[in-house]
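For this view, one protein chain was removed and the others were kept in their places.
Now for subunit A:
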Amino acid sequence: MPLRLAAKWALIAPALALLLLLFITPIGWFIWESLTELGSLEEVWLETQAVLGSRAILGAILNTNGIALTVTVMVLVIGYPLSYALSRARGLAFSLVLLCIVIPYFTSVIVRTYAWMVILGRNGLINQILLGLGFVSEPVDLLYNRTGVIIGMTYVLLPYMVLTLYAAMKAVDQRLLQAAEGMGAKPMAVFAKVFLPLTLHGVTAGSLIVFILALGFFITPALMGGPGDIMMAMLIEREIELSHNWPVAALMTIVLLGITLALYALYGRVSDKAEGGFAR
């Protein structure tokens, strides 16, 4: 259908042009400018080896992936039941839940992070409750460590998972569930054998989106993390702002971008398959 294809491209063109102009060109320019600053290809290669070989970068890559993975699992565990509830809710309840999920979007990440610091601190709300009820005798460290980073990032990234899963769950044909029940399946079996497989592509897509976004996180780990919770974006920022070493920053950017693009390619394949396999 050449006409439809052309129409599709025409519709995508403005967005593509915008991306090219505001995203791809500046990144390309930055990487080119920075790397040519090194002079020769050999220099670039030596610097690449130094960057990839340094313990700090490897540590940060491990940290970044570890944190992103944990956050993705947390978001999924909280997000799946929440999305299910949302897909069943009607009227006022639906609007309220949706509002609660979406409204934080309109607040600056920094404000939300500082709010968490008030709640999670040694003298914060949660510790006061725990101490008051006698559950603990010493304040629990929920902030300025890995736990703080995970809580903060899980909160910020939850809506991406919920909205993705909601779309997948809404698309499930209710009659399939009724048919399963009608044929004697217990609720758990209906869920495990029918509902879960039908929403699995949503799980994959949501998880990848969350994971990819988590890779580039910066504000939350810097504010809520402990001394060792260094992520890639924080290292890159320091190379640019403090060391003014743009070639190294560019190389680190390429590494992070490489990981992200590889995952994005995976995401593309999964969602394509989902569209083909579970078309509505």
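Here is the rule we use: a contact is a pair of C-beta atoms (placed from the backbone, for glycine too) under 8 Å apart; a residue touches a chain by one contact, two chains touch by 3 or more; residues count from 1.
As a working rule, contacts and distances are computed from a predicted model.
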{"item": "Hidden chain of the complex, named as in its UniProt record, picked from \"RNA polymerase sigma-70 factor, ECF subfamily\", \"Glutathione-dependent formaldehyde dehydrogenase\", \"ABC transporter substrate-binding protein\" or \"1,2-phenylacetyl-CoA epoxidase subunit A\"", "value": "\"ABC transporter substrate-binding protein\""}
{"item": "Touch with the omitted chain, as defined above, among A:I67, A:M234 or A:I259", "value": "A:M234"}
{"item": "Touching residues on subunit A - with respect to the absent chain", "value": "54-57, 59-60, 63, 108, 110, 113-114, 117-118, 121-124, 143-144, 218-219, 222-223, 226-228, 230, 234-235, 237-245"}
